[in-house]
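Part of the complex only, each chain left as placed.
Labels for the chains are A, B, C and D, by order of writing; each one numbers its residues from 1.
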Amino acid sequence: MTEEIIIAGFGGQGVLSMGKILAYSGIMQDMEVSWMPSYGPEMRGGTANVTVILSEEKINSPVLQEFDSAIILNQQSMDKFEESVKPGGVLLYDPNGISKHPTRTDINIYKIEAVKEAYDIGNTKAFNMIVLGAFLKIKPLVKMENVLKGLKKSLPERHHHLIPMNESAIKVGLEKVETV
Amino acid sequence: MAEILTPEEIIKQGEPVFVKTKLMTDNTLSYCPGCGHGVAHRITMEVLEEMGIGDQTIGVAPVGCSVLAYEFMNIDMQQAAHGRAPAVATGIKRLFPEKYVFTYQGDGDLAAIGTAETIHACNRGENIVIIFVNNGIYGMTGGQMAPTTLEGMVSSTSPHGRDVEMMGSPIKMTEMVATLPGVCFATRQAVHKPGLVRKAKKAIRKAFENQKDKKGTSIVEIVSNCNSGWKMTPVDSNIWLEENMLPVFPLGDIKG
Amino acid sequence: MEEVRLMKGNEAIAEAAIRAGVDGYFGYPITPQSEIIEYLMLEQPHLRTGMQVLQAESEVAAINMVYGAAGCGKKAMTSSSSPGISLKLEGISYIAASELPCLIVNVQRGGPGLGTIQPSQADYFQAVKGGGHGDYRLLVLAPASVQEMADFVDLSFELAFKYRTPVMILSDGVIGQMMEKVVLPPQKERLSNEELIKKYGSWATTGKPASRERNIITSLELKSERQEAHNHKLQAKYKEISENEVRFEKLNCDDAEYLIVAYGSSARISQKAMQIGREKGIKVGVLRPITLWPFPSDEINKLADQVKGILTVEMSAGQMVEDVRLAVNGKIKVEYFGRYGGMIPSPNEVIEALEQKLIGG
Amino acid sequence: MAKVKGAIVVDTERCKGCNLCVVACPTNVIELNEEVNIKGFNYAYPKFHDACTGCTNCATVCPDMVITVYRFKPAKA
């Protein structure tokens, strides 16, 4: 099994850390993982994306042109990555701020109103965990227990008290994801 | 007696009293919201416009967030290697003495890697203007410690606060070069309040007038925020600047 | 104390340096490798092992700090990216000439000039032919994974001290910025000053006791005869290294009809290309040089008797291809494919290039 | 008594919502909008436009040169 994922959105949306938690979760169940971010000069309002690969085999290229799944969190990223989902693959997006919705018919499209849900649970920082939950519903690549272990590993000790909050955000995502 | 006018009427009938200078291009600034570079750029270009020398000026951009200054300043520009803007400006000015030449540099650029170039251009009294934006950090590369980072200040390479025992004290380049005979004008300004912006612009004007009069090197330091690097909102960063940067880097003319 | 972590390549180098018992790191920030010094500063290794970390005023200062530290027999290192490495070349030439062991990390970005901060492999010539002046060589290791970023730190110092020669880890923005699983090596003790003096006191400047002549670290020689003798000594050492320290990895080479030669992140991509190629029925193998200098010329020469053609894949305009051609010495066709200026070749492009340039061509 | 009146035009699509004009305005004319522009910023707008004196403070501190200021001086009666 190899899953090749792109997560893309604005800087500040927690794109990179979502990818990191996913990757750490993979490690927790002994998978091979790679996490390759786009990187650039510090400039607010820019876009950020990360390629995450989870695999049972050794991973060769960490840089990809096509993906099994795309998690898309703003319009620029939609423009850039909709085409790069493999036929039959998954596209998950948050419709907030999306003006041109995806149009492909050869892929499976899902949406999660994560901005809204985060607002509703009164924790805008949980946004990315809600998205992660949604994705794990569609692609249960890693077990919840391993996600929690991954969270623990990727958060510094002093933030471990936030884990339960993250867990419930993930659950919101698991519940609220919709097929388009 | 004047009627109460609507804003639309004022705009139509009134006079525009603040319009973007044509010496700034229409490109969207690449700077973070609230970053002082934008104002520093603008007032520099306003001075050139007011002096009518935009077509006779060659600017030198540094490596730092303002590396892209040439995208925003609507004049001929060169982009110098990190720290070497004063040498590049020297090369230009020596062979084009009739042109106006200025560098625009950050504190990492001017006070760390470019120390020798800064000091020697100043010592030779190169007839140029140096605009030195001191934000106490390496903005472009993600907020590392600069030579001007304050004692105790957190940055990505002083995550536990700058320890002067290990890393040295914040360096005051403008004071240092002011001691050199080649420097005719050295001043420290800021741009986070309207009044200060106007003063800073006057200082820049004076610097270019000095160049016109062949007086030697003028250096205008502008203490500015790097709200991204400092990890604050723009408004908070300006307050922090007042409270923390200015005591160490006090505003005012140092020489000339 | 072995430990599994998810880390960036840059972070792995930094953590591995602490664990390798490095005495000092001197560097200046530059993308895409600033995480090395940032990690170290956050980690405060002086509290863990006594390792000192200093942000220098420039790359030039940093490499000369390494010179001073290495001259004392200490384990010293620096890191930078392409433009910063160019600035270090005078210092590197001095270090090589003075036969000082140390580690220089180059996490390459696209050039020339200020260029781009995206990944690149266009400093190959600089690294392997000697970008600085004079006849010197660096021992150059090219990691292709975060694990190797970690592993090569200790290896570098082993080699550096064995031969009293500077070692370069030639990485790139992909390997530096990506995260992978990494098994961290156990902590090595730093040498105490007494141990250091015992081991390296014969040449290092550790303070001259009455019991020995003074030690001098220098690369000056006013007499040409003596300079030439010194250079002969360096060349003899380089020959020894060439004979003993060639490292490479071969994948699917046994039955290969075509060979891809690629290092670092290009090798990762080429492995995927190989998969695609094999699926298409093209018998292609990959040789990945791990040491770029010394280069696995003999192995490539041998493979040239077996395969029909070789393609080098590089994120440059074609540099390593020259060393492959020199190795093959005209036996078979050697072609190059690459993307550069921050662009990364895709596996599909690689296999297309192979088909066009070697099979179809 | 002829009071000078001012007005501003904010190029909302280029505004980055940094809030500096808001704190610089002596008469509290400006606020940030709850809406975001295409770049996702809560842009500035002259909420209490009538209070504007055309002092140019807002435009002077705006790093992105987003504000144009107009002034109208009624002819002396």
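Miscellaneous remarks
Methods note: contacts are C-beta pairs under 8 Å (C-beta built on N, C-alpha and C of every residue); 3 or more make two chains touch, one makes a residue touch a chain.
Keep in mind that what you see is a predicted model, and the values were worked out from it rather than measured.
Only one copy of each distinct protein chain is drawn here, although the full complex in this structure file has the stoichiometry A x2, B x2, C x2, D x2.
Quick note on the criterion: only the chains that are shown with their structure count from here on.
Subunit A and subunit C have centres, each the mean of its CA atoms, that are 34 Å apart.
Chain geometry summary: the mean Cα position of subunit C and that of subunit D are 56 Å apart.
Residue positions of subunit D with contacts to 2 or more other chains are 16, 41.
Contact of a single residue of subunit C with at least two other chains is seen at positions 31. Of all residues in subunit D, those touching subunit B in their complex are 2-3, 5-9, 14, 16-20, 22-24, 41, 46, 49-50, 52, 54-57, 59-65, 67-75, 77.
The part of subunit A that touches subunit C in the complex is made up of residues 20, 23-24, 27, 32-37, 39-41, 59-63, 65, 153-154. Subunit B contributes residues 63, 67, 79, 81-83, 112-113, 115, 138, 141-142, 144-145, 147, 156-160, 166-167 to its touches with subunit C in the complex.
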